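Left out: one protein chain. Kept in place: all the others.
Chain IDs A, B and C follow the sequence of writing; residue 1 opens each chain.
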Amino acid sequence: MRILVLNNRYKEATEYMAGQLAAQLRALHFEVDIDNGRMEPVQNKPDLMIVLGGDGTILRAARQYGQTGIPMLGVNMGTVGFLSNIEINELEFYLERLLNLDYTVDERMMLEISIYHDKRAISKNYCLNEVVFKSPTPRMLSFILDVSGQVMSTYRGDGLIIASSTGSTAYSLSAGGPVVDPQLEAFVVTPIASHITSKRPLVVAPERVLSLTPLECSEAVICIDGQVKIDFEPEYRIIIEKAAHKLQLINLKKKPFYNLIDARLLGKQGL
Amino acid sequence: MRILVLNNRYKEATEYMAGQLAAQLRALHFEVDIDNGRMEPVQNKPDLMIVLGGDGTILRAARQYGQTGIPMLGVNMGTVGFLSNIEINELEFYLERLLNLDYTVDERMMLEISIYHDKRAISKNYCLNEVVFKSPTPRMLSFILDVSGQVMSTYRGDGLIIASSTGSTAYSLSAGGPVVDPQLEAFVVTPIASHITSKRPLVVAPERVLSLTPLECSEAVICIDGQVKIDFEPEYRIIIEKAAHKLQLINLKKKPFYNLIDARLLGKQGL
Amino acid sequence: MRILVLNNRYKEATEYMAGQLAAQLRALHFEVDIDNGRMEPVQNKPDLMIVLGGDGTILRAARQYGQTGIPMLGVNMGTVGFLSNIEINELEFYLERLLNLDYTVDERMMLEISIYHDKRAISKNYCLNEVVFKSPTPRMLSFILDVSGQVMSTYRGDGLIIASSTGSTAYSLSAGGPVVDPQLEAFVVTPIASHITSKRPLVVAPERVLSLTPLECSEAVICIDGQVKIDFEPEYRIIIEKAAHKLQLINLKKKPFYNLIDARLLGKQGL
Partner (left out) sequence: MRILVLNNRYKEATEYMAGQLAAQLRALHFEVDIDNGRMEPVQNKPDLMIVLGGDGTILRAARQYGQTGIPMLGVNMGTVGFLSNIEINELEFYLERLLNLDYTVDERMMLEISIYHDKRAISKNYCLNEVVFKSPTPRMLSFILDVSGQVMSTYRGDGLIIASSTGSTAYSLSAGGPVVDPQLEAFVVTPIASHITSKRPLVVAPERVLSLTPLECSEAVICIDGQVKIDFEPEYRIIIEKAAHKLQLINLKKKPFYNLIDARLLGKQGL
């Protein structure tokens, strides 16, 4: 069995733990690759992924390997996290069960973000949390949101967030969006500093296709899970839909979502 | 075929139109009952329901007849409505198709609200839009919300709204909740004037069971679709879950939900 | 020198402490009256007031005795309070300075609320925190707010709060209003569950006169500092202006307002 261990190259402790874990797994005769984010994604197809870090590291793993359909265990190191399943000090305890594939899997909807120039798709990305369309300057953007062919109306303001339910507790929440149950597949559409004060967050069914067409957007950026940044050209159009694949999150320990919400609302670090 | 015509006894025009429509249908040899809300629900089981009025009249029809699983056509009279499918002046045009059962049906999740005293269920109600737990006085309520056994935490304030997606554009929206796609089955949990400013609306998966336990609620009322009012006793507990049946809304004409949202956000009358 | 000691008849500890304090003061040859809220306001004009309790007791004292212009010391018992200056366990320490009148005074703007029937004033009240115009039922109110003769526009929803800066951290905050510096004289106008989602809280200059005229308000109540409740008749009109007098709050100890805000935002009991 081949195992991919991922960590966060900016957090030394995760780098160290990744080395330790790889040595331990190799001693048990597993094949192990390590991806700390410095290089291109690993080509060897693993049977299992172990992600050491916070939610940011899991977002990267989901974005880069989510399409493979290979189960992923989030192991939290140091801060509170919504996406991880166990804490680093619990890894020893759960390792045997993990290696025996004795776990259930939680599936999470991912977003597919396509950018079109004229009618040609020029980029396609997947993400777990959200895509943000935003002005990097104090100048307002204005654009049209269209849901499955139904023109919603014009937005004006700092920008728009289109999040998954999983991403509803991240940036979307800060911008005023609701907390959405991760068991529920949905898009959460949250305007950022809307000039039109009547605008409200929307929760959209996952079968819908969202399309964002700029009106006045001389400068704008697209941010995908806070990690990929694309400069927006005025002729671009963004299409967001549910990805065909789902992220496979390993569930060794029942971690109750609703108990964590209050900590997040108070802005606890790491959430 | 037996047809039930419903109207709003407080709106004379709907009373008049119900009489006209009944006469027209009887001339076509249909059996017709009329329910204007003055008396107990009609016992004859109809094959079709036609509701003349605004969203309030459809809410009543849904509450009283939704469990029968009989399809219902909402015919809007006078004001804009989210729940009606056609306008009164379109009824003549669509009548033949309606009577030939040439239509599709949109299913809407309904809520089942059970009130417990100690461990005994003392009342059960169904509704389409929302159940509201609220203080009728300036005194704050405090209570615990529990989602499928996970204690969320304590709320303090004027009260709480638990709405369906359908109800998300009604009272829940006024209290700060998101607009939720009617195609998406979900509970929308929106606090009213929360003393704890960090509280946010929640969108909860329909498989969950919500339970509300009072802490300090010397006076409180439960309102169901703004139509049924129950005085709350301090020992009560409220359980909200998805009803086993769905409301069957007749769809003769494609009515795009997303185009209506802006009008609702601006508080257009009748929405 | 005559001293009026006020307490909260619903909190036994305040009753007990009021008796103790009165005995101590009488032993020092002061004349003392006690007002626990059970009877009509005391007629003897005091030179000093000492209020034992939480913010509710101070609100009552302000409403009943604020016009006298006599300085008032808030002594907090048990819960955190914005209006009190010292804690009960600090009273012994500060008593000598208090009785020597060695203190500064903070002045707080009070509201004057007049209710008119046709053109006749039928009641006049003063309050420190806020006046609330609200529906006791799930039925929406609609009304017009007019600021110094400028018609603002129509409101529809659960109601409206008109608070002073002092009251901005009480009910107005729960309904979505801003925190306003108590040093700043202003009205804070906050809608409760506004059906029109574009509405926002307003902060109005103290020279303005606010006038509230009902459109559809079959049932409505007016609540003054959460303590006085007046049933609203459809022909009533409410005029809110700055009272001619100010509340004189004794300041023995510098209590920094901005340090308390975070605790209030998290809904700490007693705030």
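Definition applied: a residue touches a chain if its C-beta (ideal position, glycine included) is under 8 Å from a C-beta of that chain, and two chains touch if they have at least 3 such contacts.
Quick caveat: nothing in here was measured; it's all calculated off a predicted structure.
K.L.:
Of C:Ile122, C:Val151 or C:Leu215, which residue touches the hidden chain?
P.N.:
C:Val151
K.L.:
Among A:Asn89, A:Thr104 or A:Thr137, which one is in touch with the chain left out?
P.N.:
Considering all chains, including the one not shown, the answer is A:Thr137.
K.L.:
Taking the entire complex into account, which one of A:Arg97, A:His195 or A:Lys253 touches the absent chain?
P.N.:
The single option touching the absent chain is A:His195.
K.L.:
Which residue, A:Val32, A:Leu52, A:Cys127 or A:Leu173, contacts the hidden chain when the whole complex is considered?
P.N.:
That would be A:Leu173, which touches the missing chain.
K.L.:
Have a look at C:Ile34, C:Ile88, C:Val228 or C:Ile261 and name the one touching the chain we're not showing.
P.N.:
Missing-chain contact among the listed residues: C:Ile261.
K.L.:
Tell me which stretches of chain C touch the chain missing from the display.
P.N.:
147-148, 150-153, 165, 168, 173, 177-181, 183-184, 186, 188, 198-208, 256-259, 261-262, 265-266
K.L.:
Give me the chain A residues in contact with the hidden chain, please.
P.N.:
132, 134, 136-139, 156-158, 171, 173-176, 192-198, 223, 226, 229, 265-267
K.L.:
Across the whole complex, list the residues on chain B that are touched by the chain not included here.
P.N.:
196-200, 266
Throughout what follows, only the chains that are shown with their structure count from here on.
K.L.:
Tell me whether chain A and chain C, two copies of the same sequence, contact each other through the same residue numbers or different ones, using over half shared as the line for same.
P.N.:
Shared-number fraction above one half, so same.
K.L.:
For chain A and chain B, let me know how many angstrom lie between their CA-based centres, rounded off.
P.N.:
One centre to the other, that is 35 Å.
K.L.:
What is the distance in Å between the mean C-alpha positions of chain A and chain C?
P.N.:
Comparing mean C-alpha positions, chain C is 48 Å from chain A.
K.L.:
Chain B: which residues touch two or more other chains?
P.N.:
In chain B, residues 173, 198, 265-266 touch at least two other chains, as defined above.
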